[in-house]
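For this view, one protein chain was removed and the others were kept in their places.
Labels run A, B and C following the written order; every chain starts at residue 1.
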Amino acid sequence: MIDKFVASVVDALHGIEDGSTILLGGFGAVGQATHLIEGLIETGAKDLTVVANNAGYGRVGLARLLEAGRVRKLICSFPRIAGSTIFESLYRAGRLELELVPQGTLAERMRAAGAGVPAFFTPTGVGTRLAEGKETREVGGRIHVLEYALPGDVALVEAWQADRWGNLRYRAAGRNFNPVVAMAGRLTIVQTQHVAKLGELDPETVVTPGIFVDRVVHLPHGDPVL
Amino acid sequence: MIDKFVASVVDALHGIEDGSTILLGGFGAVGQATHLIEGLIETGAKDLTVVANNAGYGRVGLARLLEAGRVRKLICSFPRIAGSTIFESLYRAGRLELELVPQGTLAERMRAAGAGVPAFFTPTGVGTRLAEGKETREVGGRIHVLEYALPGDVALVEAWQADRWGNLRYRAAGRNFNPVVAMAGRLTIVQTQHVAKLGELDPETVVTPGIFVDRVVHLPHGDPVL
Amino acid sequence: MSRPTASWTPLSRTEMAARIARDIPEGWYVNLGIGVPTLVADHVPIEREVIFHAENGILGIGPAPDAAHVDPWLINAGKQYVTLRAGGSYIHHADSFGVIRGAHLDLCVLGAYEVAETGDIANWATSEHDTAPAVGGAMDLAVGARRLWVAMEHTTKEGRPRLVRACSYPLTAIGAVARVYTNLAVLDVTPGGFRVLDMVPGLTLDDLQELTEATLSPAS
Partner (left out) sequence: MSRPTASWTPLSRTEMAARIARDIPEGWYVNLGIGVPTLVADHVPIEREVIFHAENGILGIGPAPDAAHVDPWLINAGKQYVTLRAGGSYIHHADSFGVIRGAHLDLCVLGAYEVAETGDIANWATSEHDTAPAVGGAMDLAVGARRLWVAMEHTTKEGRPRLVRACSYPLTAIGAVARVYTNLAVLDVTPGGFRVLDMVPGLTLDDLQELTEATLSPAS
């Protein structure tokens, strides 16, 4: 019997190595696998590259991980949000490398990784600082930038419902990057609010099929707090 | 009030021009917008390029359109199926141009068109006849082929349910290429088995949001016949 | 703004939003940036069906909820609580930017620091050495939407023009802007530069030109 559920955050995060690239679902506070992100601290893994839309806020989740000094590099579209003080002070102090990526390019690079597409052209960023030094090409009369797939060693996902095959559904705007990072992670780890029995999720409504999921931990942790 | 429903197949297909590229959803007989495809004959549009996984069978749908001599070129992954006699005789007679594309490349080229990605690299087809003459490049230690987006002037979609904003759900394996061609068509036309009231479709379960859909016609035409 | 002694009054942020809302017809799919653009939705009557999109995968955003009806799982790209109207739906981030990049939005309205007469827009970074840069979806939206409108004050607080010959701030996109709504005027970006469609009552083209670096032309 396939059962991707594990008993604890520690089991869920087992084996993550120093230097790993970690992809995070979530947009702002919604749909972030906060317990898994904070759990990374206990694993001791360091020198991490973290890919996330935002750089965390306050002292929770990614901000806590940053504060613990475990992150070498952040690949991010919008690090500076209300309360992102830990990120800002580390960045100003030169203790954190930042690769700034347009949000759609960030999503598409991870989707490409998940879909076996190693590189693609996009019109986004042409003629801007974020395309400096990148290969460009005219296709269909318009200039485009070549962007590369962004795979993760690990993806951390927050789901609303999961079954033992790892099929996932999300809640409202909690979907966001989660299905994308789930595809792009070589090891995809999920924290879910609710457990569904196998067959309980309508097959027409599964958003992330279990093929993209390796481990699931049940954490009924409640609503996101902005 | 937005209402994408039109009264008839004729209204749904209004304005399609000679020389158009038409993308078809469907895989085998399942999920094919047969009434819209046959309706193309009455529009008089000719010199069409049709993009479809299969080349039709018997004397229905795409096979009828081919027989009527309206198709100049077929872009297809698996034209030769049981009953594809009309395609085979036209092709042998040199009366139909064929661009054979691996199925995943076909899907990805249309998805790219819908997502504003003009070209991408893929490992599929490298070293084969289907990559002859195409640009290749090593990315990540592996050779890839450059493939281009495949947009349609028109996409013909079959849905199970649609509402007046054009939100769609499909039925089982009837999903297949339909959400992909819906994204890639500049004019996306849907035949739906069922009409849903606005708000009746659970927002978590819409597969094709109405933003990809221009016109919908209600045709409760029953089950596909293999 | 160093206002000349004049008989005209600049639009408030709310009035700017209302002015933009007037020009959005039923049936358009629209993404609204942070700031004045977000206010535009409040001025589109609910019965005029305009479908608002947010980068974080929402189509069909409705009016903001009152405090008693907040759904903590439903925020927009500006991280504000929103509602979903009947007919709305959720998509994931790659699909959401497929919607953007693939030219499925009829309109995007963004704020900006500067717009050039060529349609270049600068709206994401104020200097080459920002303390912590953040770009979000601005570059994708600017190149992807079928029309890009900008909503901004006509000049900076110090009176420096924002409608310029060439942007001095880091670019968001090249040649992307179709129209600019300021607190003083509405201007189309044309191959011949900015063309004034509309001004606040009492303002003359000469007054406006004085507050603008780029050369303005009147609507023909």
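Operating definition for what follows: a residue touches a chain if its C-beta (ideal position, glycine included) is under 8 Å from a C-beta of that chain, and two chains touch if they have at least 3 such contacts.
Note that the structure is a prediction, hence the values are computed from the model and not measured.
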Q. Which of the chains on display does the removed chain touch in the whole complex?
A. A, B
Q: Please pick, from B:G39, B:G166 or B:P179, the residue that touches the omitted chain in the full complex.
A: B:P179
Q. Of the listed residues B:E38, B:E88, B:D153 or B:E204, which contacts the missing chain in the full complex?
A. B:E88
Q: Using the definition of touch stated at the top, determine which of B:G28, B:G58 or B:G199 touches the missing chain.
A: B:G28
Q: Would you write out the residues of chain A that touch the absent chain, in ascending order?
A: 1-2, 111, 113-117, 163-165, 167, 183, 198-199, 201, 203-204, 206, 209-212
Q) What residues on chain B make contact with the chain left out of this view? A) 27-30, 53, 77-82, 84, 87-88, 91-92, 98, 100-105, 107-108, 110-111, 122-130, 170-180, 207, 223-226
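Rule of thumb we're sticking to: only the chains that are shown with their structure count from here on.
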**Q.** Pair of chains joined by more contacts [C-beta pairs], B-C or A-C
**A.** A-C
Q: Averaging only over C-alpha atoms, locate the centres of chain A and chain B and give their separation in whole Å.
A: 33
Q) Any idea how many Å lie between the Cα centroids of chain A and chain C? A) 29
Q. Chain C: which residues touch two or more other chains?
A. 84, 90-91, 94, 97-98, 100-101, 144
Q. Could you say which residues in chain A touch two or more other chains, in rising order?
A. 108, 122-123, 170-172, 207
